[in-house]
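Incomplete set of chains, arranged as in the complex.
Here the chain labels run A, B and C in written order, and each chain numbers its own residues starting at 1.
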Amino acid sequence: MRKSSKTPTVLLTGFAPFGGESSNPSWEAVAGLHGARIAGHRVQAVQLPVVFGDSLRTLRAALREHKPALVICVGQAGGRAQLTIERVGINVDDARIADNRGQQPIDEPVVAGGPAAYFATLPIKAMLQALRDAGIPAEISQTAGTYVCNHVLYGLLHALRAQPRVRGGFIHIPYSPAQAAQHPGAPSLPIDVVQAALRLCVRTALRTAGDLRLSAGAES
Amino acid sequence: MRKSSKTPTVLLTGFAPFGGESSNPSWEAVAGLHGARIAGHRVQAVQLPVVFGDSLRTLRAALREHKPALVICVGQAGGRAQLTIERVGINVDDARIADNRGQQPIDEPVVAGGPAAYFATLPIKAMLQALRDAGIPAEISQTAGTYVCNHVLYGLLHALRAQPRVRGGFIHIPYSPAQAAQHPGAPSLPIDVVQAALRLCVRTALRTAGDLRLSAGAES
Amino acid sequence: MRKSSKTPTVLLTGFAPFGGESSNPSWEAVAGLHGARIAGHRVQAVQLPVVFGDSLRTLRAALREHKPALVICVGQAGGRAQLTIERVGINVDDARIADNRGQQPIDEPVVAGGPAAYFATLPIKAMLQALRDAGIPAEISQTAGTYVCNHVLYGLLHALRAQPRVRGGFIHIPYSPAQAAQHPGAPSLPIDVVQAALRLCVRTALRTAGDLRLSAGAES
């Protein structure tokens, strides 16, 4: 009896703490959803290290092992006020601060010879609409930065480029309230709100063909 | 047997919706605490209209009726990311937008002939410390603005000026997540977090003599 | 022939550098106006130290020496994007960072026994209007903070409390572009723009009786 072959998997990843923080709300949120059933799928939670290179090795191993039907990577964006769904990953590592192994690449490609960017293949507008309808503050983001989060987003989309039926993308989340309590002026969202948001995003991504036509751009 | 004479009261006020919003998280938070027991006191919740003049009439009536041992007024500060404890109320009404009765005073005193300002008499630093220790993002604010919130804060402290044993002040809270979902980029805090914060503030205010010595100023 | 007795004086003060900066745009702007003639008055520029206590001793000495008809103190507000005219000074020192002599007062009065606040006696709304009409970005600020700038504003207004014909107040200015070049993301205004603004403010303050009725408040 092979249970795993019956229930398709959704892969959610979160990150280890970095940048002087003692926790990472992305992992707290994702870990709490491990094993959950959403729209006929089982959530597999995997933690990625905040390390250029290693993060993608761990991610690719998880893709091979779990053969997910959907992949959403989640990361902390200290300073952002809302849950932000990333539109695009770009082929560059440019680290303002060192990663958790002390690496600080400058203007190096994520994948040598890869294209300049990949668009997330999630239905980002349908997810945005679902979150707003549920009263959860969310936006589309036009940049995932140039650090490990963008590295993972680009690397994920590169890994999935030959599997058009497996949709993938990245969601940035604000600090948790406990983190924001250490950063005067910083916005936050509680873990339970983030988890409700992620459940909704997974459900929407699994049930939406194509995407919604909804304006969510930026002038600059 | 007059139960009400035995249990001292804490007065918490919240506001009606204003500025085009259909709800006001200050009232949602405060209403949910009505009747709660905190540190031997009973919470009395009262809603104030977002109206210059009327708001203070309602507040003064509540002071007369409930004879509270402690008063904390709560208001929404759309755009602020953290719970902010106000340090001072100033004797001026200067309305950028009309109040809920269409009044828009410009540079008029809250109390004609009153002093330029009153400092809140709450132990604002002890409250700040208690919130941060509990992982709730909070700050001291050096201005409550010049709209109905400041009007109420100044009017409250004027009303209490001869009652040094009744401490009073004002707390601004961010948008609720549901409101922020309508304001791209806006920070928020859920009502349950705000309620936990208010409970902690009430408890701390009731149990603290004087205040803590804790730096929480601003260069500008 | 005593020329100085014939020409009334406007006192402009700026500050020494602080907080790790090697220059202070408030002094650069004010120093460049020393000796200028504006609306029949001569500008006297004086530098104040960023030191609690000493700054007010220097200011009071300048008031005695120059007997100005108008006093505008100017200070740097790193992070603010526009020139901000302060409405009120409050009677509290609460230093987040040490001053240039290592002092870091917490919740101490500027003037023991003084009132909680003084309103600036400048025609702040007429000045705001004049700046905007001239295409210079400006706002009214409802707080000068709790550091040396507020200390000086409160102390100035306390010193002038018995001289209603000598108007006084405070203007905060953004970083200079050269400073902002060291602070990614920080807004700035060039010194020449600030000087044009200060000239206009002095002229407007000297020529305006009372003040303009103009909404420039804040909800919080």
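Quick note on the criterion: a residue touches a chain if its C-beta (ideal position, glycine included) is under 8 Å from a C-beta of that chain, and two chains touch if they have at least 3 such contacts.
Everything quoted here is computed from the prediction, not taken from an experiment.
Here 3 copies of the chain are placed, and the complete complex recorded in this file has 4 of them.
In this section, only the chains that are shown with their structure count from here on.
Listed by label, the chains that touch chain B and also chain C number zero.
Chain B has the C-alpha centroid lying closest to the overall centroid of all protein C-alpha atoms shown. Chain centres computed from CA atoms place A at the largest separation from chain C.
Between the Cα centres of chain B and chain C there is a gap of 31 Å. Computed from the mean C-alpha positions, the centre of chain A lies at a distance of 48 Å from the centre of chain C. Residue positions of chain C in touch with at least two other chains are not found.
Chain C makes touch with chain B in their complex at residues 19, 75-80, 87-88, 90, 92-97, 104, 106-107, 115-119, 125, 141-147, 149, 172, 211, 213-220.
Residue ranges on chain A touching chain B, taken from their complex, read 81-82, 131-132, 134-139, 174, 176-178, 180-190, 193.
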